[in-house]
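For this depiction, one protein chain was excluded, whereas all remaining protein chains were kept in their positions.
On to subunit A.
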Amino acid sequence: MVASKTAVESGVVRAKNARQKRKLLNEAPKVFENAKSTIFIKGGNVSDIITNVFTDLHRLKSPHSLVFKKKNIVRPFEDASSLEFFSKKTDSSLIGFGSHNKKRPHNFVIARTFDHQILDMVELGIGNYVALKYEFTRSFILPFFSPSAEIAMGTKPMLSFAGDAWENVLELKDGSKIDFKRIRSLFVDFFRGDTIDNVRRTGLELLMQFTLQEGVISMRTYKVIMKKSGQEEPRVELESIGLNMDLTVRRTQLSNPTNFKKACKQPAGIKEKNRKNITKDGLTGEVRGTVHLPSARQNLDEIALNHKKVMKRPMPEKEIDSEDEKEFDQDVEMEEM
């Protein structure tokens, strides 16, 4: 799979100003990548449900999300090249494509790209949709000052995948296979949001659960309420906030294992090297290291600890401030070893 390089990427055509240069650098491959951006595209004919789902998901995923206003007649499973083009133009690697017709009502295709080429695609039928009741706001001072029906925009959701069917590969009547492990990975990619290093404990407000039963993925979203339990870990309670749907798995187009492995390759420096011989005392917070001496046998009797010549040299005269004289008198005399 060789992605064609444009003149810009190869450096033949250069950026004309600083803004263009910044854009190029932002869109270039990096060791630590940007948050994956999503584009929501509507097909030739779209139902109300699809439109509402797009609005809700867009609110959930903002600011890393873009909804296309116009309809685009695309058949992803026949020819996904226009989706790839949109991915490249908007620098988004996650695509949500919605369409509605008699054969496939309330159709929702989730796709992800690698290097702007489609990697995995899943076609889902939306059923039992419940709209999002909560507002997503930009405010970060939330829990105390704003009404409770709000969650901060960009909150990283907790994701729960329940059911033993997620680990299996389902074989259909026509011989095709659905690898639910891969679909689970796709869902994680789609819903997990930005990569974060730290999380504020009170910021763990959003939970999304995906349960798989008989080829139907039930998605439920909740707000997490933490109550005192008398211990360090709080008692967790949930509140339904909408954004629920039952997704029937229709068609899939998953890349072969080699291509997937290629896409999963991580750069060399990313894994933190295991620092040996360093431990942190949980109680005192001290960082302790173990030093290994080159030879186990060291005869302390024979090692020169007594440097006579040096010890006999007179110490340099120090200028003592009259105010500090008392302090020096109290000094403990150095004993000769």
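Just so we're on the same page, a contact is a pair of C-beta atoms (placed from the backbone, for glycine too) under 8 Å apart; a residue touches a chain by one contact, two chains touch by 3 or more; residues count from 1.
Note that contacts and distances are computed from a predicted model.
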## Note on the structure
Expected UniProt protein name for the omitted chain (select from "IBH1-like N-terminal domain-containing protein", "2-methoxy-6-polyprenyl-1,4-benzoquinol methylase, mitochondrial", "Ribosome biogenesis regulatory protein" or "Protein YIPF") would be "Ribosome biogenesis regulatory protein"
#### Entry: Residue among A:Ile73, A:Leu172, A:Cys264 or A:Met311 touching the omitted chain
A:Cys264
### Task
Using the definition of touch stated at the top, determine which of A:Ile73, A:Val169, A:Val199 or A:Met311 touches the missing chain.
A:Val199
### Of A:Ile73, A:Ala162 or A:Ile278, the one touching the omitted chain in the full complex
A:Ala162
### Task
From the listed residues A:Pro105, A:Gly125 or A:Pro234, report the one that touches the chain absent from this view.
A:Pro234
#### Entry: Those residues of subunit A which, in the complete complex, touch the missing chain
10-12, 14, 28-31, 33-34, 36, 93, 112-115, 119, 156-164, 166-167, 181, 184-185, 188-189, 192, 195-202, 204, 207, 209, 211, 213, 218, 220, 222, 224, 226-238, 240, 244, 260, 263-267, 271-272, 282
